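Right, I'll just put the structure down here and ask away after.
Shown here: the complex without one of its protein chains, the others still in place.
Every chain is named by a letter (A, B and C) in the order it is written, and numbering of its residues begins at 1.
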Amino acid sequence: MTALSAQRITMRFGGLVAVQDVSFEVERHQIYAVIGPNGAGKTTLFNAITGIYEPTSGVVRFADRVVCAKFSSRVALRMCVATILCALSTVFAVNIQELWQLAIVDNYVYAQPFPWSEGVSDFVRAFADLFGTSGVITALAGALAGGGAAGVLWWRSRRTPDLIARSGVARTFQNIRLFNELSLVQNVLVGMDHRMRAGFWSALFRLPRFHAERKHFHAEAMELLEFVGLADRVHEAAGSLPYGFRRRLEIARALAGKPALLLLDEPAAGMNPSEIVGLMTLIRRVRDAGTTVVLIEHHMRLVMGVSDRILVLQYGRQIAEGTPAEIRANPACVEAYLGTETHG
Amino acid sequence: MRWRPGPIVCIVGIAAILPLVELVLPPAAHVSEAVRGVFLYAILALGLNIVTGYAGLLNLGIAAFMAIGAYGFAILTCEIYPFQVGFWPGILLTLPIGALAGFLLGAPTLRLRGDYLAIVTLGFGEIVQDVLKNLEVVTKGTQGINPVPAPAIGGTMWTADDEYKWYYLFLALLVVVIVAIRNLERSRLGRAWFSIREDELASRAMGIRVERIKMLAFSAAAALAAFAGGLSASVLSSTGEPSNYDFQVSILALCIVIVGGIGSIAGVLVGALVMIGLNSIVLVKATAALEALGIGGSANVLLSPNNWKYLIFGLALVLAVRLKPNGLVPPRIERRAT
Amino acid sequence: MKKPSLFAFTLVVTSSLASTLAAQSTESKGTLTILSSLPRTGSANAQTTTIVNGIKLALSEVNGQVDGWTIEYKDLDDASPQRGNWDPAVEAQNANSATKDATCVGYIGTFNSGAAKVAMPILNRAGIAMVSPANTYPGLTKPGKGEKNEPMVYRPTGTINYFRIVPTDDLQGVVAADWAKQLGVKKVFILNDRELYGKGIAEVFRDQSTSIGIEVVGYEGTDSKAANYRSLVTKLKAVSPDLVYFGGTTQTNAGQIAKDLRAGGYEGMYMVPDGCFEQAFIEAAGDSNLNGKTFITFGGLPPDQLTGTGAKFRDAYRLKYGSEMEAYAAYGYEAARVILQAIATAKTKDRAGVLAAVAATKDFDGVLGKWSFDSNGDTSSRVLSGQTVTDGKFAFVKVLGG
Partner (left out) sequence: MEPYEVFLQQLVTGLSNGMIIALIALGYTMVYGIIELINFAHGDVFMLGAFLALTLLGALGMEAWAPGWQLAGVVLMLVSSAAFCGSFNWSLDRLAYRPLRRASKLSLLVSAIGCSFICTNLGLFWGGAPMEVFAGGVAAAAPKDFPQLIPQYNLLGESAIRIVPADVAVLAVTLPLMIALVYLVKRTRLGRAMRAVAQDSTAAALMGIPVDRVIGTTFFIGGALGGFASVVYALYNNTIGFQMGYRAGMDAFTAAVLGGIGSLPGAVLGGLLIGCVRSMSDQYVELRWTNTIVFGILVLILIFRPSGLLGSTRREKV
């Protein structure tokens, strides 16, 4: 069972082809690295996988499942309901004055009890025979607008990053995107958000579920922060952290959602050698805890040291794939990075 | 940790004792009626603060939802229609009515970029006035709907004379709204709002249902605005003309939030006090004073103090924002609570 | 060139200072206050300024004293800067400040009928006499003309404390339609500004037109803030009416409509109600667009037709303010004099006394002729006049109605 499989992914921005026909598979509990010179399309590939961009062609499967809202019968049903509702409400809106006059104003005698049954029957009869005459056109217009809008809105929300994230995929970003105003704990708790059940009402009325969940997830967040070694400055603003800690906080936030698959985008960027060793142990412990890790990295010592398999990209194309040893020996990869010797 | 009273508790405390202090003051110095207006606008601005302060979605048409609340409340309770549900059921019903209106506007437009949404809400504010004016069979057009009932706590239905009853009712409702918003702010939902304000893409990558969270903020703001609309219709015992809920009201609410301190409840309360104070106490007293000197009423436009009001209002805004860009009481994000 | 207004300004300051000084010198039995609540900010500022001038003139004539009582006058603004016109919260505040001020016995207001609905219940409970110089919406006083619960809803205590010195729209609308018939109009296109005053009078005009055989070929509500009405003119030219009637005021673009009618090539007649009976309307429309084919109805007689007290007022106004009297100035002056006379004749110099005296006003020899208040609080004067515009000036045509 593969944790992640990408078939023939292509990503085209207008004329520029950023990623060309890349396919690869990552097994469960594996550490899989994606390397290549700057501008090889690594981050674009990541973004296409995690739903930030819509891949021009190709299919992505997470644990053998295509995470994309399919036009199931349930969706079709909701669409029809939306269209019918739109049609009815448009007709109602266009003729509201006549209906109100018939149903309420004509039946209501000032300061006397209102004959509700009569009012309702007048309304229903008037509304029904509206569809005989001009009402049909307004109904059609309403249906068209409502149905079209519902369709477009559904189509755009088919494969959003949050849908993919909720199916057990978490990621970090090349240039760190933390919630700088919020504290470390709050950043991590945002990562856990999709695992929480307490909703609007339990928060508003402070129901028992709210308190239970708060205690449970707060403890888990503190645990996670210790796991990445940030236990001491828990309530500071994320923005005030030094660079190395911000990287680790972002990893902690990604782990908060208990993902099956963790995608790290250049986690070692800007780290000194001792921090990199810490990072390597951290990645191994994450993998041992059961999470598959895919990382983009330039730091060869980290890549060669920790990854099980490596994919090499250049100018958006896949030029090699294999174990670290195979890749080290592969001339095409060396050339891609170090350029060719000039003969003579 | 010694419990030290936060700014909100101080403001509410001062407001509670104001009428008692006023008993000793001469009638001319009575400001409690104007301060009641501050409470009303504070509730409206707290609603706007949720959508613009917490979720970062600029809403330039909050007055439209206030109008929907006022007219919804009036239709449900006025004696010229058969519903007559009474004050308390009516005022509570304004919340779902406002939320529904927020949903109807929000559903198709919440995916838009920030400034597009702002212009759409601006347009919505304009057309709600038009629709209310045109559907005169239902809304009585520009005559507005009256009489709108008042609460009847303690026997008879209140009238405009029971000033202090209204004052304490509005203060109590304001406190309820503050507690409710604080509960939402310090919860999973509040965190989600802050996260989409900080970085929507990152919060989406963390699995937050961004559309639903935005819709909740939008509907909560609309519900509170409708609630404020119902209250204002009740205290004036009439909805007034549809054009009483126009762009100027939205702008006043927006300025309260931003001048006061966007994203902070205490800031909004202070902002309401300052803006409404400037508008209905300072300006009125200033013009009355100039009037007493016998100036005004002549052909020359410069001499009538009433003609200076726009300038004073506009200058106050520009200077307030320039001196305090983050507002008078900037938000202290509660990092302690989770 | 109009005389520079500097002269008028000095006149105002000296006279008002003089009047306050004069009041102090003689021993006074106490002070009574008359408040006026009109939209002093925003677009209606021009008309309300003339009303306040009329009130101040009436006060200066009795130099601020009646039977030894000093009369104080406060010009309250019921508009707010950010609203640009009347604001219900401010109107309620003005009415409440009147009830709290024990010396207040008279409330001149309001200018907009919508504002009257807010102030009337408050002042009714306080028993303060309220005289409106401008509200013409019939439902405020006449049962059966407005909503089912009007006007009882504005009189919680049952007593009548609201009076007005201007004829209501139901009168002016009917008279205007009859006048159109006499002018030989067969087809009329009716516009209204969708405001309380404009729409009310347009509807009365429409009902009267259909009943007297004028064909109503169109009825449209306009957008009073639109830049121009060219597309509307094309629409109405297609049905070629003889007359276009606009229920609205100068502030709701009556001038712009006149301009676009002529620019769009419409040759027929154009009629408007007294909301446009002011020099600003001619200035806004440009006299070339109005000359000859524009008709204005007005409650009462125009300035130049005034005789007796009216003529005296017109000359006093020109002397005091250095500019021609406007129609609304007459209304302001009349309202103030009604209250002053009521104070003089009141048995007890308090709210109840003044209210009773105002209600009992009979055969009042006023600027708008001789009239008295009927049981609803409306003026019995049914005198309306028809004007047209010739070379940039209002010209009296004939007396209309009773």
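Keep this in mind: a residue touches a chain if its C-beta (ideal position, glycine included) is under 8 Å from a C-beta of that chain, and two chains touch if they have at least 3 such contacts.
Because the structure is predicted, anything quoted here is derived from the model rather than measured.
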Shown chains touched by the chain that is not drawn here:
A, B, C
Touch with the missing chain holds, among C:Thr210, C:Ser231, C:Gln305 or C:Thr348, for C:Ser231
Specify the residue from the set B:Cys10, B:Leu92 or B:Ile119 that touches the hidden chain.
B:Ile119
Per the definition of touch given earlier, which of C:Arg125, C:Lys259, C:Lys293 or C:Arg337 contacts the omitted chain?
C:Lys259
Among A:Val67, A:Ala126, A:Ala145 or A:Ile319, which one is in touch with the chain left out?
A:Ala145
Options B:Ala34, B:Leu58, B:Leu100 or B:Val137, residue touching the unrepresented chain:
B:Leu58
Chain not shown, touching residues in subunit A
43, 47, 52-53, 145, 148-149, 152-153, 173-174
Provide the residue numbers of subunit B that touch the chain removed from this figure.
52, 58, 108-109, 111-113, 115-116, 118-120, 122-124, 126-127, 130-131, 133-134, 201, 247, 251, 254-255, 258-259, 262, 299-302, 307-311, 313-318, 320-322, 325-327
Absent-chain interface as seen on subunit C, which is shown:
1-2, 4-5, 42-46, 81-82, 84, 194, 220-223, 225-228, 230-232, 234-235, 237-238, 250-251, 253, 255-256, 259, 262-265, 278-280, 283-286, 323
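Note that in this section only the chains that are shown with their structure count from here on.
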Between subunit B and subunit C, tell me the centre distance in angstrom, where each centre is the average of that chain's C-alpha atoms.
34
What whole-number Å value describes the gap between the mean CA coordinates of subunit A and subunit C?
64
Report, in whole Å, the distance between the mean C-alpha point of subunit A and the mean C-alpha point of subunit B.
35
Where in subunit C do residues touch two or more other chains at once?
148-149
Can you list every residue of subunit A that touches 2 or more other chains, as numbers and ranges?
110
Complex contacts: residues of subunit B adjacent to subunit C
27, 30, 33-34, 37, 79-80, 133-134, 140-144, 146-147, 159-161, 163, 232, 235-238, 240-241, 243-244, 246, 248-249, 251-252, 279-280, 283-284, 287-288, 291, 294-300, 303-304, 306-307, 309-310, 312-313
Subunit C residues touching subunit B - in the complex, by the definition given at the top
5-6, 8-9, 12-13, 16-17, 20, 40-41, 45, 49, 52-53, 56, 74-75, 77, 79-85, 87-90, 92-93, 95-96, 99-101, 114, 117-118, 121-122, 125, 137, 139, 146-149, 153, 156, 194-196, 199, 221, 321-323
Tell me, which parts of subunit A touch subunit B in their complex?
50, 52, 96-97, 100-101, 104-105, 107-108, 110-111, 114, 116, 119, 149, 153, 156-157, 160-162, 165-166, 170-171, 173, 177-183, 185-186, 189-191, 193-194, 196, 198-200, 203-206, 210, 213-214, 217-218, 221, 235-237, 253-254, 256-257
